[in-house]
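Read through the structure below, which is laid out as structure tokens, and then see the notes.
Every protein chain but one is kept in place in this view of the complex.
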Amino acid sequence: MATNKKHSLTGFYWLWFALTVVGVIISIWAPAYLMPQSMSSNMNLTILTMVVFSVAAAPVAAGVYAATAYLLRHNIYRGNSVPPAAEVQTRENARLTIGWVLASTLLTVFLLIWGLGALTVDNGGNESNPLVVNVTGQQWLWSFSYAGTHVESNTLVLPLDREVVFHITSKDVTHGFWIAQMGIQVDANAGAITELHTTPNKLGTFDIRCTQFCGLNHAFMVTQGQVMTTQGFDNWLAAQPQRA
Amino acid sequence: MATNTLTAQHEEHHDGGHHEPPAKVYGRQKMAMWLFIGGDIITMSAMLFTYLYLRGLNTQNHWMSMVGLPVDKVHTYSYYENLSDIPTQHLIHVAPMSPSFNWLVTGVVVVSALIFWAAERNLRKTKNRAAFTWSAVLATLIIVVAAVLSIVQLRHLPQIFVAKNDSHTLSYTAYSSSMMVIIGSALVHFILLAYLGLAMVIRSARGVLTGEKWHHAGLVRLFWVWVAVSGVIVSAITTTVNVH
Partner (left out) sequence: MTTTLQHAPTKAGGGLARRQNFLTALISGVVFAWLAWYIGRHTLDTTTRSFSDQVAVLTACGWTVGFWFGIGALNGPGRWLTGRDHTRADDLYYAGENQGRARYWKYCTDHKVVGVQYIIMTMVLLGTGGILAMAIRTQLLTPGNHFVDQQVYNGFIAVHGMLMILALIVAVAGPWANFVVPIMIGAHDMAFPRLNALSLWTLVAAAGLLLTTLAVGSLPVGWVVLAPISNQAGVGMDFFAMAIIVFTVSTTVAGINTIATVMTLRTKGMTLSRLPIFVWGSVIAAALGLYAFPYFLTVEAIQILDRTVSTSFFVATGGGAGWLQANLFWLMGHPEVYVILIPAVAALFEIAAVMSRKPVFSYRTAIAGMTGLAGLSILVWAHHMFTTGWAPTLGGPFMLTTELISIPTGLFFLVLLGTLWRGNIWMKLPTLWLFGFVFNFIIAGITGIYLSDIPIDNQLHGTMFVTAHFHYVFVGSVLFGAIAALAFWFPKVSGRYLDETQGKISFWLVFIGVQVTFLAMFTSGLRGMPRRYSSYSMIFEHTNFVTTMGAYMIMAGMLVLLGAVISSWRKGEPSGPNPWQANSLEWLVPTPPPLENFDVLPTIKEDPYNFGGKR
């Protein structure tokens, strides 16, 4: 059976196109649907970046899958013994190789530029009067103290639309401080202070989960926090017991 | 179709390749030794990385001396959380180990390496077995001295007394820790060299180090010189990147 005849590539291109369209649709829909509801600009940016990268990757994955489908459709040898040598014995195709490298380089450069830009925006934080919260992890709970006050709490309450700076450390082993709805994460290290910025932009509760393995009760090192209006936050702060 | 048939060409020697020319065997074994040294270089880099990392982290404490005190005045220093809790009788005084001690050990190793190198060179040129045997004895004894010296060095690494609430313990600071792994690694190399040196002595005395196997001395020389070189590199870095 001569299976290695030159088949038309039209079907391949159509399949590539169709799969790309499907990929793009999934790319646009899935991140926002699957990920936690955004409560900060960082999280908005994360979801947007997920969408952009997925859209950029869709034609690549679609191309590979379409090529695989094409091979499975046209090039499978159905005989029972060893197939004869393929009619085409191509060893090199310089144009294809160079084109392939160029295309993947261009994609990489695009991802990189987007990523570096997003990183700059993500790290941005220049409000003159941010709220400073000192976060301390220990096995297996978080505690939060508000700079400039004597309030120490095991729940995190944040005001809406004001920049927050977290100073994070640990009393024992390494923990991971992560606010799942705000797209920010950094480890809490013993003997060092790490920093995070964010600006909550939505009222409601959020989840703090430990993302660095910290021993027996790692899975239970979870806390809920809340974003309140400025007024509500001030009232809450005033109602807290003052540390001596 | 396939032209790589097995019987097409016959080699000159029909002996299964087990009597290769000694130079070929030497070349192969030398390559393996160089690869081993390559791995050893990475190990050394990892240890120096550790040293330099901890050095960079400890610009104030936990290094050679307390801030403000000259190195030679410090006999012990302590870390404690509750000053008043420290029972003074538990403070132990360990003389600070001078970093130059490293140069002493390295000097000894360099001498042994030079002796062995000269001996091996002489063996290659003159095939004087007796001279080689006695030089190898000398080099091996000197490397044993280096091993003893590095054990002395390990025992005099400054320890600190750590009191934490009701428990206390002796421990090594960052400086002592990174020196310990470096010296310990050197000690392992010295023991290995002592084994190789002893083997050289015995083999030479029994007359095995001749004919096709003279090059074993060359392989040992290669490793011996590398250990001396690594000692120089490590000493240079640990004595210069050191004080404040």
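We just call them A and B in the order they show up, numbering each chain from 1.
Just so it is clear, a contact is a pair of C-beta atoms (placed from the backbone, for glycine too) under 8 Å apart; a residue touches a chain by one contact, two chains touch by 3 or more.
Predicted model, so just to flag it, every value in this text is computed and none were measured.
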Which one, A:Thr46, A:Thr136 or A:Thr199, makes contact with the chain that was left out?
A:Thr46
Can you work out which residue in B:Ala199, B:Leu222 or B:Ile237 touches the chain that's missing from view?
B:Ala199
Which residue, A:Ser143, A:Asn189 or A:Gln226, contacts the hidden chain when the whole complex is considered?
A:Asn189
What residues on chain A make contact with the chain left out of this view?
3-4, 6, 31, 34-36, 42-43, 45-46, 49-50, 53-54, 57, 60-61, 64-65, 67-68, 71-72, 75-77, 82-93, 96-97, 100-101, 104-105, 107-108, 111-112, 115-116, 118-119, 122-123, 168, 173-174, 176, 178, 180, 183-187, 189-192, 194-195, 207, 209-220, 222
Going by the touch rule given at the top, which residues of chain B touch the chain that is not shown?
1-11, 14, 16-18, 24, 27-28, 31-32, 35-36, 38-40, 42-43, 45-47, 49-50, 53-54, 57-58, 61-63, 79, 81, 160, 162, 164, 169-178, 180-181, 184, 195, 198-199, 202-203, 205-206, 208, 213
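By our rule, only the chains that are shown with their structure count from here on.
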If you average the CA atoms of chain A and of chain B, how far apart do the two points sit, in angstrom?
45
